[in-house]
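Every protein chain except one is present and positioned as in the full complex.
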Amino acid sequence: MSHPSQENAINAGSLTRILIYTLLIFFVIYYLLPLWVMVSNSLKTLDEIRGGDMLAPPKAITLEPWRQAWSQTQIGVEATGLKPYFINSIIMVVPAVFLSTFLGALNGYVMTKWEFPGVNLIFGLMLLACFIPFQIVLIPMARILGMLGLAGTLGGLILVHTVYGLGFTTLFFRNYYAAFPTELVRAAQIDGATFFQVFWRILIPSSGPIIVVTIIWQFTNVWNDFLFGASFSGYDSTPITVALNNLVNSSTGVKEYNVHFAGAILAALPTLIVYIVSGRYFVRGLMAGAVKG
Amino acid sequence: MASLTIDKLTKSFGSVEVLKGIDLEIEDGGFLVLVGPSGCGKSTLLNCIAGLEKTTSGEIRIGDRNVEGLHPSKRDIAMVFQSYALYPNMTVRGNISFGMEIRGIDKDEQQKAIDEVADMLQINELLDRKPSQLSGGQRQRVAMGRALVRHPQVFLFDEPLSNLDAKLRVDMRTEIKRLHSRMGTTIVYVTHDQIEALTLATKIAVLQDGYLQQAGSPDEIYNNPVNIFVADFMGSPSMNLIDSTLVERDGQLEIQIAGHGGSSISLPAPDTPDMRAHLNGPVVFGIRPEAMTDPDGADRTSPHIETRDCFIEVSQPAGSDTFALTPLGGKECIARFRADAKIELGAFTPISFNMTKAVFFDPQTTNRIR
Partner (left out) sequence: MRDRLQDWLPRIVLAPSFLAILVFVYGFILYTGWLSMTDSRMLPNNDFIGLDNYVKLFALKHWSIALKNLAIFGTLYIVICSCLGLFLAIMLDQQIRNEGFIRTVYLYPMAISFIVTGVAWKWFLDPGIGLENTMHQWGWESFEFKWIKDRNMAIYTIVIAAVWQSSGYVMAMFLAGLRGVDNEIIKAAQVDGASGVLIYRRIIIPMMRPVFLSAFVVLTHLAIKSYDLVVAMTGGGPGRATEVPATFMYSYTFTRNQMGVGASSAIIMLIMVFSIVVPYLYSEIRHGEKNR
């Protein structure tokens, strides 16, 4: 999508073009509507939401729901707000993203520049692993985490996300390094560089774009994960997605819609910021994730 | 500096054998060119010498040292790659010094070596640029600089000029030749361009399908090819290979060649036991275009010129010469006329054959008949 070359555009009269723009704007509104609903209602009082128009902007802006969502609202037993869970998510995401990206880079390097018999089979197995429905690993994973003493810990979640991210990170780096000139690796070998020197000095400095793509992909997936968080987190290791769901779907008390919306935006904010700042790389990751081989 | 010896070398990828028992040697200070069509195994052979590919069997010796199993960096070689393989993230200086840095040579010495090489190749003002900021010819120089700075026993070049345009290629060819004569280092050079091979080499090795077809001086390869493949591959335009029949008339051997329409010409053939074995059978008569000329352009030093009338179909002026196409043995043959020679198209014109340059091949085995 980086090279616009729309010569296949329909040559049409201005009426058609007005229609096209109208449709496009209609869908812009459609996609933005839920975000608007969340933002505007997170700034309203509960009374205003109950009695009023969900699509209207707030009559008087209040930041109270945000304060509530961040640090005061009751989730589970304690009234801590989403803050501790937000921090849990960060503690979980950073090492998981770093580890899976690093291992993916090493795997891609070996698979393209140091091929040995069986490498393609290993790649095939890793690729297929990208697609398993995770329900299939929930029961044994719960047991293994228990045996390792990692049940209900952030360490356990980091392990889970690292392992199940490996397929995609390896795929990204393998495809990127496949196009990296092998002659450079050979030249470095003749210069006396070792396996790791070639990796650190020659490949990594040229891997900027794919590292960004991979980190964004992993960050988005791990941050947004719910299933593993719901299955394997404990009392003090719950990630934010699970906490948000507990907040919204708890059957007790008054439904504080404004707090729910503020919490939802808090949970979405990190990935949204990444998307807005580096959307190009985000899209590249999505495309690489869809088109294999 | 050292000689290089290759002994019964084979190399297989899985079940595919790409080098089938290569024996080859180049003396200290020699310039060996490996040449052949793509897929003939020449690059694989070079990679085996470099240690970038493991050999299946056989031996490679640099000097008296068997380099089997040695890491590329310990073979005392340097290599210039087809794509130049400059590290994109490093400056020119970084590219040249990377190997020294890895070997832990101290900074002052590195600097001295870089300056020396930069002077030699006139790339002083490029040292702080990145490869992406260089032109093709400049990259080529830097790649050579990176190799030169190592002062290796043997230089390996893998089609180093194939990415340059025609004019630059000629310049760089001259430069490489000059560097070689100045430094006297042994060089192994891979190319598919036979002009490069002929101009640069002290020894040419022609490969095809993993077999060494012939190894020898450029003169030997050009004038005394051992088989039809070598004869056809080297030289441009390539050697005329004319189907003919060997007969005996009045005790003399001669070949008969079908010409235009129903006409035919005959030319004398050398009387050797090998030739006699093919009497009354087909032989392939090989003669280079420059040994088929207009009578005035014939080589006056040659003791054996035969002139025959041949039918000229097409003429192609090429500046310094004019190529005349004439049908012989059922194929278009190329004769090389002087540029100002008068050529009448669609008529019989005398052509002088320099028979001292004639060679004969067995059409069955494709080998030379001596």
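A and B label the chains in the order they appear, each numbered from 1.
Definition applied: contacts are C-beta pairs under 8 Å (C-beta built on N, C-alpha and C of every residue); 3 or more make two chains touch, one makes a residue touch a chain.
These numbers come from a predicted model, not from an experiment.
Of the residues in chain A, those that touch the hidden partner chain are 1, 3-12, 17, 20-21, 23-24, 27-28, 30-35, 37-38, 41, 49-50, 52-55, 103, 106-107, 110-111, 114, 116, 119, 122, 124-129, 131-141, 143-144, 163-164, 166-167, 170, 194-196, 220, 223-227, 230-231, 241, 244-245, 248-249, 257, 260-261, 263-265, 267-268, 271-272, 274-276, 279, 282-283, 286-287, 289-293.
One rule holds for everything that comes next: only the chains that are shown with their structure count from here on.
By the touch rule above, chain A contacts chain B in their complex via residues 181, 183-184, 186-193, 197, 201-202, 205-206. Residues of chain B touching chain A in their complex: 47, 50, 52, 71-74, 77-79, 81-83, 85-89, 98-99, 102-103, 146.
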